[in-house]
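Below is the structure I would like to discuss, written out as structure tokens.
Missing here: one protein chain of the complex. Every other protein chain is in place.
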Amino acid sequence: MSDQPTHVDDPRLTQAVEDVLGSYAERGGINHIEGFNLPSRQRVTSLLQDIEDVFFPGYYERDTLKRTNVRHVIGERLARVHSGLQQEVMKALLHRDRCGQSVDSASVGNLEEQTREIALRFLEAIPEMRSHLLEDASAAMEGDPAAQSLVEVVMTYPSIRAIAAYRAAHFLHEEGVPLIPRMMTEVLHGRTGIDIHPGAQISPGLFIDHGTGVVIGETTVIGNRVKIYQGVTLGALSVTRDESGAWADGQRHPTIEDGVTIYAGATILGGGTVIGENTIIGGNVWITRSVPSHTKVLIDPPYLVYENTLDGTIRRETRDTHS
Amino acid sequence: MSDQPTHVDDPRLTQAVEDVLGSYAERGGINHIEGFNLPSRQRVTSLLQDIEDVFFPGYYERDTLKRTNVRHVIGERLARVHSGLQQEVMKALLHRDRCGQSVDSASVGNLEEQTREIALRFLEAIPEMRSHLLEDASAAMEGDPAAQSLVEVVMTYPSIRAIAAYRAAHFLHEEGVPLIPRMMTEVLHGRTGIDIHPGAQISPGLFIDHGTGVVIGETTVIGNRVKIYQGVTLGALSVTRDESGAWADGQRHPTIEDGVTIYAGATILGGGTVIGENTIIGGNVWITRSVPSHTKVLIDPPYLVYENTLDGTIRRETRDTHS
Partner (left out) sequence: MSDQPTHVDDPRLTQAVEDVLGSYAERGGINHIEGFNLPSRQRVTSLLQDIEDVFFPGYYERDTLKRTNVRHVIGERLARVHSGLQQEVMKALLHRDRCGQSVDSASVGNLEEQTREIALRFLEAIPEMRSHLLEDASAAMEGDPAAQSLVEVVMTYPSIRAIAAYRAAHFLHEEGVPLIPRMMTEVLHGRTGIDIHPGAQISPGLFIDHGTGVVIGETTVIGNRVKIYQGVTLGALSVTRDESGAWADGQRHPTIEDGVTIYAGATILGGGTVIGENTIIGGNVWITRSVPSHTKVLIDPPYLVYENTLDGTIRRETRDTHS
């Protein structure tokens, strides 16, 4: 079998190429040719890597970081974040404003000014983001009997990586940058199974143990020192559009106050749902209304049926045997 | 510590190498040396990347796609898909037919003919696959209040990437290609947490929100405009082998009709289970028998127990307070 493509002499292949090109011309919606310079998934992923390295210097590098070279290395890295952010944010803003139309040079100048400002503000916010991430890492250390050291947490816990990307993405989301914040959190969703919308408001000290299947919706509010286990959903009740076709405004996802713990598989839904401080939500609990502070909520678990597979006898839990 | 391997002079290392080689000779099953030319995971992954770029031109590229270069770029890309498909499909067919035996040159010629035909038919099917993917993307746009634009859906939603890989893999599965379809959907399972078997039959307009933990089994049938949330299983009841040791034939997974919505964590099992059109299955519902059309199915959620952690008082939900 030859490695050479055979399309020169194969009329079916030639026709197939024409038909694919025709389908680009004919159908809108999933095409994206000409004029648009969308942010690049590859560049956003590598920008995120640089941001991780700025947050946790020395943790993920190939080479040793020394006190003598740190100023130089970090300076270079921040300059790269600064320039990478400007490039991708500019594309995202252009995409939003043009919607396929050309933009005059005055507007382009304006957008460049905006972009520079956003990138600078991002750099200026790094010390505060790092301080929040330190609280996140400490919370993991305190909350997990299997955690051996802060180094282990930063190097191996998916929680800390997902939250770091969220904190960077949330900053850009608050600055009104389209597309890029969601691209960032989706990179980490893919890597960790933890899906945090960049619009969520999350105070320092969050720990997400194991994490696979966790969903934190766009308008969720989370207080300090909250602990969440795998498979927890902080979601919306089913939402509807109004007469004009727009979605109802306002908070669609719950508020979780300081010190709350939410065990694996629990589901908490609705914008009016507030979980009061230091409350504990048990595994698999399903909640759509508020719970006061200092409360432990457990399900009365479904009764179990035990069948002996050797002799076929069946025992059902009763009120007395049920835990 | 030297970078040089020390096996020249270390008898234990030499012995360890011999023992590993011995274990390859002795144990069948997980060895794969000589004669077999299995499809390469790396090449299938990069083939899938090219297919994604054909489905959504301009979305994931580093360089700008312009109307002036689009014919050239797309032509090249399709030729690469055509030739890459032929190479990997040929290996998969050879592997199936040889089972370790040599194959005569007439049979090899036959397989090459088959392979060329399959690769061509794949290219010819792209416009239809794109049209289905457009409906999938529109469904996401309509179904998610957090979705800002079709561009955002295509660029960031794991749903659309998992379904794109499924649609390509399903085509090859229907053509009888072994191994490669499953390799393709598993690449996306790893990236998104969405596990769709290539054998499933899925009509256009599917939207899978968040997606982590979703399982769609081999013989599942899904109608138009279906919406599925994270953690949903469309699975089999426990299956058994017949006297000859073969698995029972036929549909083992459910049928989901047009317009159905299935909320997070619901489980629908069994080949005879049909969910009628426009029916809504609530979160965490567990279903093993059919549900008629236009029905909303909710669980009577387990009663909750509230313990005040300050004074130890306990309140159980009763029939009156239970939601």
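Order of writing sets the labels: A and B. Residues in every chain begin at 1.
Methods note: a contact is a pair of C-beta atoms (placed from the backbone, for glycine too) under 8 Å apart; a residue touches a chain by one contact, two chains touch by 3 or more.
Not measured: the values here are computed from a predicted model.
Participant: Touching the absent chain in the whole complex: find that residue among B:E186, B:D209 or B:E257.
Facilitator: Reading the full complex, the residue touching the unseen chain is B:E186.
Participant: So which of A:F56, A:F171 or A:F207 would be touching the chain we can't see?
Facilitator: Selected residue, touching the omitted chain: A:F56.
Participant: In the whole complex, not just what's shown, which of A:A16, A:L133 or A:L269 touches the removed chain?
Facilitator: Considering all chains, including the one not shown, the answer is A:L133.
Participant: Of the residues A:S23, A:S40 or A:T192, I need the one that contacts the missing chain.
Facilitator: Only one listed residue reaches the unshown chain, and that is A:T192.
Participant: Where does subunit A touch the missing chain, residue by residue?
Facilitator: On the side of subunit A, residues 54-62, 64-67, 70-71, 74-75, 78-80, 82-83, 86-87, 90, 112, 115-116, 120, 123-124, 126-127, 130-131, 133-134, 137-138, 145-146, 148, 150-152, 154-158, 191-193, 210, 212-213, 230-231, 263-265, 283-284, 301-310, 316, 323 touch the unshown chain.
Participant: Considering the whole complex, not just the chains shown, which residues of subunit B touch the missing one?
Facilitator: Where subunit B meets the chain not shown: residues 1, 3-7, 10, 12-13, 15-17, 19-24, 27, 29-34, 36-43, 95, 178-179, 182-183, 186, 189-190, 193, 195, 197, 199, 212-213, 215, 217-218, 231, 233, 235-236, 238-239, 247, 252, 265, 267, 278-280, 284-289, 291, 294-302.
What we mean here is this: only the chains that are shown with their structure count from here on.
Participant: Centroid from C-alpha atoms only, then distance subunit A to subunit B, rounded to Å. What do you get?
Facilitator: The separation of the two C-alpha centroids amounts to 22 Å.
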